[in-house]
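Just one protein chain is left out here, and the rest sit where they should.
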Amino acid sequence: MTVSPFDHPLLSALLGDDEASRHFSVEAEIEAMLAFERALAEAEAENGIITRDAAAAIAAALATFQPDTALLRAAVAKDGVMVPELVRQIRAAVGEPHGEKVHFGATSQDVIDTGLVLRLKSVVEHLGLLLTETIIRLISLEERFGGRALTGMTRMQPAIPIHIADRIAAWRAPLERHQERLSGQSGRLLVVQFGGAAGTLEKLGDKGPAVRAVLAAKLGLGDAPQWQSQRDALADFAGWLSLVTGSLGKFGQDIGLMAQGGSEIELSGGGGSSAMPHKQNPVKAEALVALARFNATQLSAMHQSLVHEQERSGAAWTLEWLLLPQMVVATAASLRLAAELAAQVESLGH
Amino acid sequence: MTVSPFDHPLLSALLGDDEASRHFSVEAEIEAMLAFERALAEAEAENGIITRDAAAAIAAALATFQPDTALLRAAVAKDGVMVPELVRQIRAAVGEPHGEKVHFGATSQDVIDTGLVLRLKSVVEHLGLLLTETIIRLISLEERFGGRALTGMTRMQPAIPIHIADRIAAWRAPLERHQERLSGQSGRLLVVQFGGAAGTLEKLGDKGPAVRAVLAAKLGLGDAPQWQSQRDALADFAGWLSLVTGSLGKFGQDIGLMAQGGSEIELSGGGGSSAMPHKQNPVKAEALVALARFNATQLSAMHQSLVHEQERSGAAWTLEWLLLPQMVVATAASLRLAAELAAQVESLGH
Amino acid sequence: MTVSPFDHPLLSALLGDDEASRHFSVEAEIEAMLAFERALAEAEAENGIITRDAAAAIAAALATFQPDTALLRAAVAKDGVMVPELVRQIRAAVGEPHGEKVHFGATSQDVIDTGLVLRLKSVVEHLGLLLTETIIRLISLEERFGGRALTGMTRMQPAIPIHIADRIAAWRAPLERHQERLSGQSGRLLVVQFGGAAGTLEKLGDKGPAVRAVLAAKLGLGDAPQWQSQRDALADFAGWLSLVTGSLGKFGQDIGLMAQGGSEIELSGGGGSSAMPHKQNPVKAEALVALARFNATQLSAMHQSLVHEQERSGAAWTLEWLLLPQMVVATAASLRLAAELAAQVESLGH
Partner (left out) sequence: MTVSPFDHPLLSALLGDDEASRHFSVEAEIEAMLAFERALAEAEAENGIITRDAAAAIAAALATFQPDTALLRAAVAKDGVMVPELVRQIRAAVGEPHGEKVHFGATSQDVIDTGLVLRLKSVVEHLGLLLTETIIRLISLEERFGGRALTGMTRMQPAIPIHIADRIAAWRAPLERHQERLSGQSGRLLVVQFGGAAGTLEKLGDKGPAVRAVLAAKLGLGDAPQWQSQRDALADFAGWLSLVTGSLGKFGQDIGLMAQGGSEIELSGGGGSSAMPHKQNPVKAEALVALARFNATQLSAMHQSLVHEQERSGAAWTLEWLLLPQMVVATAASLRLAAELAAQVESLGH
């Protein structure tokens, strides 16, 4: 099915990003969940919560575990999450006597949230690389054309002469601040989620924090108290995604306006029309504007989901699932398109 | 790829709707586009714009046409739309001498927008049936439990005794108004889009309106002047979708609050927990709230896309693609879940 | 205080509308509330719920009643609504023995919601007149310049020659549909709200519907069952407001793009710059775009407030207050600006 253009076999060529999407496949999600369950068993064994034999049996079973996805699908319809059924399947794979130690002390949200963060870690790296690439392309444009003249436009009116470097600086500088912002916030984002049924790790006695720290270390994540109902790091990251697409939307809008006619810009490639073969539509520039407005909209709902009632909310949590993966892919696509668009520029200014 | 839960092999079991999604598959979209091209050729032949031989050749070729989707995908990346490449492929399939008459006088947006409306016609029928079904389920609840007592809650505080029928009426009455609204607006929504390169059907001389009327009739749509940059009917329909999910979100929220504890409601089935086998989470009720907040958010961007510059905007148009299909599926899923949830109610009130 | 530009002594000259704002003053609100209380007393007397003497005493007291607004302000801080304190003051003004019959059987939400609808009735008339005026101005432009030539622009690229009439039609036609939509929905909007503590008019025995019908008639509103937790008519009206501003935002955007340079448009008047005296900024056109994007955003939260829990929700209801008045004024300002902008057009096309 292809309801979202990010998943659409054709439209994703323009609006999607394969590498970012890959992290939101079922396979990637389950792989991350299995990594959580293995690391949890090992961390619990190191802390004497379960035996080392149990942990070894769990790790062995997970190494070859293949989920029955039809049953997982049915479970989602019934339970709202796949985890109870997934755990049941893993326990069956581990068998007696260690099966019951799988997922010990954890809850569905621990697996799903940590599984998300594990993939966001890769996402953050990917977006960081794309962001650097886009900045480099803009610097290259500045080097090639920065000294040329351009009529500065204010309030959509010709104002005074400026240089191409002035306009490019307004495209580039926000992106450099976004790099700073990402490194500032990723420490709060890339942390383990482990709280158990209601956030208190009640089954681990006084070993909860110790297990959590080992779990985090094994997964390559930061350690932090559980945040089952505290979604600020995700909302903040969504804000970062939308800052990036917003800044690139400004770049796209400017390119679209420069390409309206006249000789301010020359672009290679570019979009054909079924009615007017002479046209060359600034397709990537338009897509940057669309993706900016899309993310600006989704961000609103990520903040709505901060109103996350009590210890864990099904409604607010489910809402995030409808938003964050698409925001990530929109941002990756936007960065990719911006870099490609910059590379299409044959000439800027006079 | 499965970035959106509506497309996700597992999550769509809860949050998706197969029948609604089906209308947004590539196959359904291309089928609708081919129907447009055939009807256009026939309408143009009837008006003497192209020959009857040309129309017959086009219809014959379309009957067996199979697109090369790899080329379509590449075209989307380059042109922002698949239509120029699709038309090229159809023309090649028709061959000399009639191939060039394919898509005569039309533009990409005509094919894509009319192709969307054709599918929205089926969507409107599907949603109308689901809406009726949900209303019937609520009436049934009212018949079974309407006379029972309930403590009316205002501002989240116990207020005075009311009857179950009072609360159910507040769930049902908005849905009945939504039925009225849909019949009021669908006449404006389900109309053909045919304007040519810039809305003037300049290649059809004075035959433009006549061709358009026949085209509409052949497709089973209403006739209307082109609306390439006038997106109010789509935004209004998006508003209707969000009114429906909003009303059902209130139903879900109420069920969730009734199910908090105590004996106001008994639900069969319901969600399991990986940490607490004793729990029965009101999963469908929560999903209704999430889908309501999702659509309320998307609606904002559908209205942003009303700012559609000049004769046709790539940015505002592309933005719609990112929103409307998901809003439709969210609404269908919400109606399905509401009907299922109503059917799970074993007891209401005292 | 002047946090909102709609209330700002200076900025409201551009972004506000005096006539629309007038309906949201404290005076207008209290006047509408007093009208409700008087009509309620009379309707209850006609139905034998209170004596005719009581109704007469209430009407007499209301005729000269002046609220103590300092106490009302304190009450809002404490109760979230001014009504309990306002009713207390009115009862004191009526005095013994009839004071206790003031507001009999009603709840705060009845007074506030009906008070809102009473003012929306005037708002709808005002907006309807402004909408007609704007349409007339566009028709006048079409008559003056419709036959002139213009380069049709698609995807921000020069496409083919069109006429000014073609572009104006794309500005005008949606506004005409908005006229239709308003008359279609105003019957559902302009209805009385009367439900009592939890929507059941429990203090009126079997006379509830009869009292409500008379109350509605006396206030010049339609009669309808209570809608305390059913906010669809308000959300639908908000959607209409945003459709209007969205369509005018497209008009503004187009004017801004035409005014970028060249000779497609000549505007009289227009905005000065503190840095560049030669410039003439298309200020009203820009404001139309800003107001369109503002309303598109607010609409989202009006739909969020459809998730209105149980019999009456304080949170969802309060949210509406933060949105709807501003949406109304934004729409009135947008219509006013659009009419003024159309009147500034000295020349269009070639």
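Labels A, B and C are assigned to the chains in the order they are written; within every chain, residues are numbered from 1.
What we mean here is this: contacts are C-beta pairs under 8 Å (C-beta built on N, C-alpha and C of every residue); 3 or more make two chains touch, one makes a residue touch a chain.
Quantities reported herein were computed from a predicted structural model and do not represent experimental measurements.
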Which displayed chains the unshown chain touches
A, B, C
Give the residue, chosen from C:H103, C:R155, C:K207 or C:R231, that touches the chain omitted from the document.
C:H103
Candidates B:V26, B:A92, B:A259 or B:A343 - the one touching the absent chain
B:A259
Have a look at C:P225, C:P325 or C:G349 and name the one touching the chain we're not showing.
C:P325
Contact with the hidden chain (one of B:A59, B:I160, B:A217 or B:A343)
B:I160
Touching the hidden chain in the complete assembly: which of A:P84, A:G99 or A:G246 does that?
A:G246
Interface residues of chain C toward the undisplayed chain are 1-16, 18, 21-22, 24-26, 69, 72-84, 87, 103, 106-108, 111, 196-197, 252-253, 256, 269-276, 281-283, 286-287, 289-291, 293-294, 296-298, 300-301, 304-305, 313-316, 318-319, 321-323, 325-326, 329-330
For chain A, which residues lie in contact with the unshown chain of the complex?
80, 107, 152-156, 159-160, 162-163, 166-167, 169-170, 173-174, 177-178, 180-181, 184-185, 188, 197-200, 202, 225, 227-230, 232-233, 235-236, 239, 242-243, 246-247, 249-250, 253-254, 257, 289, 292-293, 295-297, 299-301, 303-304, 306-314
Need a quick check: the contact residues on chain B for the chain that isn't drawn.
153-160, 256-257, 259-261, 271, 273, 275-276, 279-283, 286, 297, 300, 304
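The definition used in the following text is that only the chains that are shown with their structure count from here on.
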If you average the CA atoms of chain A and of chain C, how many Å lie between those two points?
40
Between the Cα centroids of chain A and chain B the separation in whole angstrom comes to 27
Multi-chain contacts in chain C: which residues touch at least two other chains?
153-156, 159-160, 257, 297, 300, 304
